[in-house]
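Entry: chain A
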Amino acid sequence: MAIAPATPKSWYLPTKPHKFCPGCGHGIVLKALGENIDELGIQNDIIFGCDIGCSLLAWDFFACDSTQTHHGRVTPVMVGLKRSRPELLTVGYMGDGGGYSIGSQHLLNAAVRNETITLILVNNTNYGMTGGQMSPTTLPGQVTETTPLGRDTAITGYPTKGPEFLSTLTSDGAYIARATVSKYKQLKRFMRNALRNQIEGNGFSFLEVLATCPTNWRTNAQQTWNFLEDEIEKEFRVGEMKTPFGKGDKEVAVD
Partner candidate 1 sequence: MSYREVFVFPNNGQDRIVEAFVGEYASGKSEAAINRALELFSAGQSVTLVDLDTVEPFYTIRPLKEALIAKGLNVISFSRSDSFGLGETGAMLHPQARWTLMHEGSLIIDVGYGVHGIRTLNLIEGAYESPELEIVAVINSCRPMTNSVSKIVDYIKELGRIDAIVANAHLGDETTVKDVINGNMIITRAADILNIPVKYAGVDEKLRDEISKIDLSWRIKYFTRYMPQAMW
Partner candidate 2 sequence: MEKIVEGSTRAFLTGNETIAWASLVAGAEFMFGYPITPQNEIMHYWTRLAPKYGRGFLQTEDEISAGFTVCGAVQGGKKAFTATAGPGNVLMQEPFGMAEAMRLPMVAIIQQRGGPSSGTVIYSQQEVNLTTFGGNGEGYRIVYSTASHQELYDYTIKAFNTAWTYRFPTFILGDGYQAKMREPLELYDPQEKGITLAESFPLVGLPGVIGENRQPQHLNNIYSLEEELYEKVMTFSAVFEKISPEIVEYEEDSCEGADIILISHGVVSRAARDAMLILRSQGIKAGYFRPVTLRPFPDEALKKVILQSNAKKALIAESSYGQLTRLIKQSIYGETINIDTLYKPGVGIVDYDIINKVKSIL
């Protein structure tokens, strides 16, 4: 019986151990991406693009060509690359601030145009790198540096539901899903689908991943896990919202 290697082959070892905080969800997401790159055999075809925010810490994470961009702008850079080099697989990596706030105009227009790119958005409900401010996905009542009394929905509205709005915007061929780092096998499968969809040239692919941020949440290990599973996953529905592969994942909670 083959034993799976501890680290994916596509990880770039000179930059390991990586720079994310202990308990950060990014490591799990990037492991799922690394394993998928290995299994799909696309290490030489992929261009990995980072946004700004904690996602940029992955700029030299993979033994793949990569480029690090500006806050919110990884989407247009990936669009430009893909349009000019359709044979490449472009994967944009961003956080909830980059994707849903400063880069939302790019995100929704890329989705509408059905750009054949794959975007992975790590949603940890706050701006991590700038010190834990409110983001579009901060939960109602959640305390952040800019919502010291908790997010007041009367003032700042309700959390952005990215996959939900992108499902409405996209046309046939798009793949839209939300996964969570608490369900690794599902995360890896959804990510594989998001990559496969680009490989097959079907259209826009988007995966939001619910992730942990113990440093800015100020939570210990158990509290971190509880917050993710008991609160965040209640607010954000996990599953495949749109898929060109038939019926979608069986674990989808159907309303």
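Candidates were picked such that all candidates are chains of the complex that A comes from, given by their letters.
Here is the rule we use: a contact is a pair of C-beta atoms (placed from the backbone, for glycine too) under 8 Å apart; a residue touches a chain by one contact, two chains touch by 3 or more; residues count from 1.
The shown structure was predicted, so the numbers you read here are calculated from the model rather than taken from an experiment.
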Handout entry: Touching chain, any copy counted, for chain A within the complex - options 1 or 2
Key = 2
Handout entry: candidate 2 contact footprint on chain A (complex, rising order)
Key = 12, 43-44, 47, 52, 56, 59-60, 62-70, 73, 75-85, 88, 105-106, 109
